[in-house]
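Accompanying notes for the structure given below.
One protein chain omitted, others in place.
On to subunit A.
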Amino acid sequence: MRNYVLKRLLYLIPTLIGASMLIFFLYSLVPGNFVDSDPNLTTERKAELYALYGFDQPDIERYFIWIGNLLQGDLGYSLQFQRPVTEVLGNYIWSSFFVALASLILTWLIAVIIGVVSATKQYSFFDSFITIIVFAAMATPSFFLGLILIKFLAVDLGWFPAGGMITTGSNLTGWDYVKDVAEHMILPVLVLTMLGIGGLTRYFRTNMLEVIKQDFVRTARAKGLKERVVIYKHALRNALLPAITLFAFELPALFSGAIITEQIFNWPGIGAIYMQAFTVRDYPLLMGFTMFIALLTVISNLLADLLYGVADPRVRLK
């Protein structure tokens, strides 16, 4: 087991090197940069700035400088914020993370429950009704869904704040602060959950239907077990197995922010920052962030395999 993990960790190195090359050269080959995008600069000033940021060096050299810094945990320097990228990410990533985490948990809980009930009552009224709702939610664009929720739940009913992360001008601390943020989180979490739930519900329904047809479920029934036990102990466990992989793949998504939803709800998350960095060509920030997500992605891949091994006795490692 330890050897296996070690081997898999070693395999990550070439993958990450490949990813870093792709990321670096894609951004550096795109014509134009942060300095070019300001039309008010004189030629001399531009040359000065080029030298300052190292834009005048050959690409290969810049790549190695960048990689060298990465290895020391330095993701670069954000031109737009004039602060280290790690600091900028640190400032914004957690607000995105909490929204994503809350919606992830909610999405999975609801999807498992609805999927199982839908599958056990295939073609019933509940199943058809849920199918329609789920497809409707999936098909609605996030900006539209977001605006509708703001209109009804925030403006008309006044149940939740319409945007932002804290009540403007408030100076709350401790528990009150947490409560305030939680209230502001509700609508964005709701939107993300509604968008994500469709695919996952279908996935669990299909998995469950597949498993329920299997011989061992018939055996469980033939033993005279209660239907509840047959479904939740025998069938659901098997239906959840492949989902473990899927769950691990959600890890990068927890940190990558939700561009449109954050924009609508004025949520100070990483998605909004990412968008902004694009418009001003803050490439160090974009590169650092993309590299960070790439790292999370390969780690989540590894995690998926390991978790699957723990959960499924057939691939459990000795």
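Quick notes on this one:
Going forward, a contact is a pair of C-beta atoms (placed from the backbone, for glycine too) under 8 Å apart; a residue touches a chain by one contact, two chains touch by 3 or more; residues count from 1.
Here is the rule we go by: contacts and distances are computed from a predicted model.
Its record in UniProt calls the unshown chain "ABC transporter ATP-binding protein", which is the match among "Heme-copper oxidase subunit III family protein", "Succinate dehydrogenase cytochrome b556 subunit", "Pentalenolactone synthase" or "ABC transporter ATP-binding protein".
The chain that is not drawn here is touched, among residues A:Leu12, A:Leu225 or A:Met275, by A:Leu225. Listed by residue number, the positions of subunit A touching the unshown chain are 122-123, 214-216, 218-227, 229, 233-234, 237-238, 241, 311-314.
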